[in-house]
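Have a look at the structure below before the remarks.
Here the complex is missing one protein chain, while the rest keep their positions.
Labels A, B and C are assigned to the chains in the order they are written; within every chain, residues are numbered from 1.
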Amino acid sequence: MLAPALVIVGGLFGASLWYSVLKSLGYLPFIGQFQITLEAYRNLLPGSGTPASREFLPALGFTLWVSGAATLLAAAGALGVVVVGLGRTRAPHAPRGIVPLLNLTLAFPHLVWAVAIALLLAQSGVLARVLFQLGLIATPADFPVLIRDPYGIGIIISYTTKLIPFLLLMLLATLHAQTDDYAAAAATLGASRWQTLRYVTLPLVLPALTAGMLLGFAFVFGAYEVPALLGVQFPRMLAVLALDFFRNADLRSRAEGMAISVLTGAIVLLVAAVAYALTARRTAGHG
Amino acid sequence: MYQRSLLLLLCLMLAACSNTPAPLAPLPAPAPLDDWERIVADARGQTVNWYMWGGSESINSYVDQFYGTALQERYGITLNRVPVSDAVLAVDQLLSEKEAGIDPGSIDLIWINGENFASLKQADMLYGGWNQKLPNSVLVDYTNPALIYDFGVPIETFESPWSSAQFQFIYDSARTDPADLPRSYAALLEYACANQGRFTYIAPGPGAFQGTRFVKGALFELSGGAEQWRNFDQAQWEQWSPQLWAYLNELKPCLWRTGSAYPATEYELHGLFANREVDYSITQSVTGAGALIAEGAVPETARAFVFNDYMIGDYNYVAIPRNAPNRAAALVLANLLLEPEFQAAQILPENGFGLGYGIDVRKVTDEQDRATLEAAMDRLGAPATPPAELLAALVPDAAPEYQSLIEEGWRENVLIGN
Amino acid sequence: MQRGAVGCIWLYALASVLLPLGLFGLHALGPRWFFPALLPDSLSLEPLLALIGNPRTQAALGLSAQVALLVTGLAVLIGYPAARALTFAPLVGRGVILAVLFLPTVIPPIAIGIGLNSLMLQLGLAGTLIGVCIVHLIPVLPYVILTLSSMLSRYDRHYEEQAQVLGAGAWQVWWLVTLPMSLPALAVAALFAFLISWSEYLFTALIGGGRVITLPVLLFALVAGGNPTTLAGVALLIVAVPMLAILLASRLLGGGPQVVGVR
Partner (left out) sequence: MTTLTMHNLTLRYPRQATATLADLSLAVASGELVVLLGTSGSGKSTLLRLIAGLLEPTAGDIRFDGQSVRALPAHRREAVLMFQKAYLFPFLSVADNIRFGLRVRGVAREQQRIAVQQMLALVELEGLECRFPAQLSGGQQQRVALARALVTQPRVLLLDEPFSSLDTSVRRSLQAAVRRIQRETGVTTVLVTHDLEEALSMADRVALLLDGRIAAYGTPQQVYTRPPTLAAARFLGITTFVAGTLHGCQLTTAAGVWVLGAASACAPAEPPRPAVVAIRPEQITLHPTRPADLPNCVLGQVQEQSYRGDVIEYLLKVAGLPEAVRVRRPTSDAPDPIGPEVWLHLPPAALWEVRAG
C-alpha cells in the first residue's frame, strides 16, 4: 500500500537528488564534460580566488542569519500569543473564529505575501505614503530601508509574519488535542499561572513548536522566490546564489550552482538531524 | 509489493544516469528552405511555441493581438506565447532536452538576447541557415555591423532580427528641468553627488543587460571611444578597468541607498522613478517613455533623453532551436515579424511594444509601406528622444568577452569591494 | 488584560488577511498610483476586468485548477493507503520509510528541481500536465500522508470490527464504515494537497517547461516586469480560490484547529 507513495517521493526525489549531485561533480554532458571532479566544491572555498569563493561564505552566513532570525522571531511571536493571549484561560483553547481566520492566511503563497510586504513597506510603499501625508517624512528616503536592505530585514519580516500564523495553528492544534486538563491539575497542585505556563503548557507545546520551527527553518533556508524579490545583490541567500550560478551564461559555472544547492540541502539535513536527536532525547524521558 | 516498488525505484535511478535518449518517432522530412510556399503549407495547422520574456503585460498583449491574430487568419497557425520570467529558462529547457536526447523538443522560437544566444551557440542547440532565406529578409540590412553581431557574438545564420533598441534615460519633466539634465558620465557624477541618493542604475549581471550597458557606456567615455572595444583585448581591459571601477566607486556613495542596493530589473527602476525615490530611469525603447506611460508604469510627464555620446544601440532577435517541433511555423512567424505593417505597429507606444525597427526602412520598396513606417516614426511624440539625438549618440556594443568581465568585475570591485 | 490580548490576536489575524487583500485590491483597481498619493487618483474595474477577460489569464486559472484538483485526487488516492499502512500495519523499517517521506519537507526544492527536470524529460513527461501533477506530488504527498496518519492514529478500528460482526464483508466495511469515518481526515488532507499544489511555483516552472502556465508561473514572470496593477490583479486571483476552499472546508469540518503545510 505504501509502494506508490514511496516510488513517487523516494524514487523521483532520490533520482533527482542523485542527478544534482552528479552535476555538482562536474558531470555536464551538454558541453561534453564527463569527468567527475570536486572542482566545483573547491571553488567555493575561500581563497580559491573564484567569484564563487567570494560569495559562498557570506551567502551562507546571510542565509543562516535570515532563516534563523525569521524562525526564532516567528516562534517567539507564536509562543507569545499563546502565553499572553490564551495562557490565562483554564484550558488554553483558541477563541472561536480565530482559527478559521488564521487558516485564511495560509491561502497566501509566500511569493504573493512577499509582494504584499513590498507594496506596504517599500520606501515609497503605502506605509511611507501614509507617513508622508501625516507630515512625518518628506521624501521616500526618510522612510527606513526595509525592502531590499543589506541585512535581509524585508525577507525576515515577510517570513516571520507568514510563519507566525502557521506556528500558531500548530500550537493551537496541539493544545486542542490535549484532552486531559493538565493545566487545571497543575493549578490544584499549587502552581501559579506562570508556573503552570512554565512547567505544563510550555513542555506540552514544545515538540510541536520544535517541529514547526524546523519546517520553517528548512523552508526559509532553501527559499528562492522571496529573497529574489526582497533581497539585495550582495549578500544573497544560498538558493538565489545557486540559481544565479546555475543560470550563468557560462555553462561551466552550472557545476558550482549545483554544488551550492547540494550543500544547501546537506546543511538543512544536518540541522534536521540535530533537531531530531535533541527532541528524541527529550521525549525519550517521557517514555 | 515492496520488492516491486524497490525495483521501480532502481529503474528510475538508472534512467536518471543513463544518457540513452528515449526513442521517439522521427519527423517527416522538412521542406527545403528555398521552397517558401511549401514551408507555409507545412506550417498550416501547426502551433508555434514562442518562448519569450513575459514580464510586460503590454508586450504580451501586443504579441497576442497582432501576431497571434495574423498567424491564425493568414496562415492557420496557432500562436502559443510562453511567458518566462527570464529567457534563461528557455535555455535551461533546451539544455535539458539536449541532455535527454529529446527531439522534437518543446520550443519553436525564442526571443533571445546575446548572453543566452552565446550559451545556445556554445551548446550547439540552434538551427541555422535560415535567416536570409526568409522572404522579408531582403528588408534587413545584413551588412550593418550593429545587426550582424548580437552582444558582439556573430549571429551568422542562427538569428533573425525582430526589433532594435537603444540605451536611454528617462526623467520626469514635472520634476526636472531639461536644461539641468546631465549629458555625459562626468556630468552624471556631478549631478548624482549634488543630489545625494537621487540616482541609481540597474545591477549589471546575467539577465540585466541594461545595467551592464550603463557600465559599458562609462568605459567608452573614460577610454575616449567605443571603437577600440569592438574586438577583445585583455591588455586594454586591464589598462582601463581600474579607472572604470574608480569612476563607479566614486559614484557609489552618491547613489540611492549609497550604492548598497541596486534595482534588479528595468521595471524595478521604473517603479523607483515613478514613486520619486530616484530622478532617472533607464529604457531601451524607441518610444522613450511612451510605451511605459501607455502602460501606466510611469507618470505622463515622463520623457526620455540621451547623453551626447556612447548610448549603445543594438538589435534583438529570434532564434529557432535545432529540435523545434514546428519549425515551419517558426519560420513563418519569424518572417511575419519583419512585415512592414507589423514593424510600423511595434514602435507605436499605444500598441505596447515600443521597440525600434528591425528592418531598414530604406530597403522597403513598396511606397505605401514606406510611408506607413515613416509616419509611425513621426507619431512617437514628446516622450521619445528625437531620432537625430538618438542617432548622434549611437554606438555599437563591445565584444562579448567583456560582458562577463564587466559583470563579475563589477560585483567584485564595486558591489562587494571596499 | 486578557481580553486585550485576545483582541490583539484578533487584530493581527484580521490584519494579516485584510491588509494584503486591501493592498492588492487598491493596486489592481488603481493604475498610476505613485508616491506620495495616499490613494489612487481613480479607481476603476477596467484593468481587473481586462485581466480576467484575458484568455491567457483564463487559461492559467483553468490550468491551475486542473493541476491542483488532479494533484488533490492523486494525493488522496496514493496517500490514504500509505497512511493506513503506516498507522496500522506492522511494518519493518517504519522509521526509514517515515524519514524518506519526510525528506521533501526539508530538502530545498532547488536541490532537486533541476535533476527532476532532466528525469521527467527522459520519461517523456516534462512539459505535460500529468508530469507537472506527478512532480507536485513530491511536496504534497508528505503533508497528506503525515496529516492522514496523525488523524488515523486517533481512529478507533472497533467500528470496523463492529460492522464486520454485523455481517458486512470487507468491501462493505470499507465503503459503509471506513470511508465515511475517514472523511474529515480526507477532507483536511485534500485541502492541504490543493493549497500546496495551487501555490507551487518552482516545480511547475521547471517541469512545465513553460508549457504548463499556472497562475504562480504567470505571477513570477510578472514580478520581473513589476507593473503593480497586473501583479496585484494576478495576486488577487491566486489568493481568491484557496480562500474559498479554506472557507468551504472549515464550514464542512467545523471548529478545531487544522494546520496546513508551511508552503
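FYI, a residue touches a chain if its C-beta (ideal position, glycine included) is under 8 Å from a C-beta of that chain, and two chains touch if they have at least 3 such contacts.
A quick note: this is a predicted structure, and the numbers were derived from the prediction, not measured.
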Neighbouring shown chains of the undisplayed chain, as defined at the top = C
Check the options C:G7, C:G93 or C:P180 and report the residue that touches the missing chain.
-> C:P180
Touching the unshown chain, chain C contributes residues 156, 158-159, 161-169, 172-173, 176-177, 180-181, 183
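By our rule, only the chains that are shown with their structure count from here on.
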What is the touch distance from chain B to chain C, in steps?
-> 1
Tell me which chain's centre, taken as the mean of its C-alpha atoms, is farthest from chain C.
-> B
Two candidates, A-C and A-B; the one with more touching C-beta pairs is A-C
When centres are defined as mean Cα positions, the distance from chain A to chain B in whole Å is 35
Rounded to the nearest whole Å, what is the centre-to-centre distance of chain A and chain C, using the mean of the C-alpha atoms as each centre?
-> 18
Could you say which residues in chain C touch two or more other chains, in rising order?
-> 34-36, 114-115, 118-119, 220, 223, 228
Please set out, as single numbers or ranges, the residues of chain B touching at least two other chains.
-> 12, 15-16, 86, 92, 99, 271, 275-277
Per the touch rule, the chain B residues reaching chain A in their complex are 1-2, 4-5, 8-9, 12-13, 15-17, 19, 86, 88, 91-92, 95, 98-99, 115-116, 118-119, 122-123, 197, 203, 205-207, 257, 260-262, 264, 271-272, 275-277, 403-404, 408, 411-412, 415-416
Which positions of chain C touch chain A when the two form their complex?
-> 2, 5-6, 8-10, 12-14, 16-17, 19-20, 23-24, 26-27, 34-38, 78-79, 81-82, 84-86, 89, 91, 97, 100-101, 103-116, 118-119, 134-135, 137-138, 141-142, 145, 195, 198-199, 201-202, 216, 219-220, 223, 228, 231-232, 235, 238-239, 242-243, 245-247, 250, 255-260, 262-263
Chain A residues touching chain C in their complex are 1-2, 4-6, 8-10, 12-13, 15-20, 22-23, 81, 84-86, 88-89, 94-96, 98-113, 115-116, 119-120, 124, 126, 128-130, 132-133, 140, 161, 163-166, 169-170, 172-173, 176, 212, 214-216, 218-219, 221-225, 229, 239, 242-243, 246, 258, 261-262, 264-265, 268-269, 272
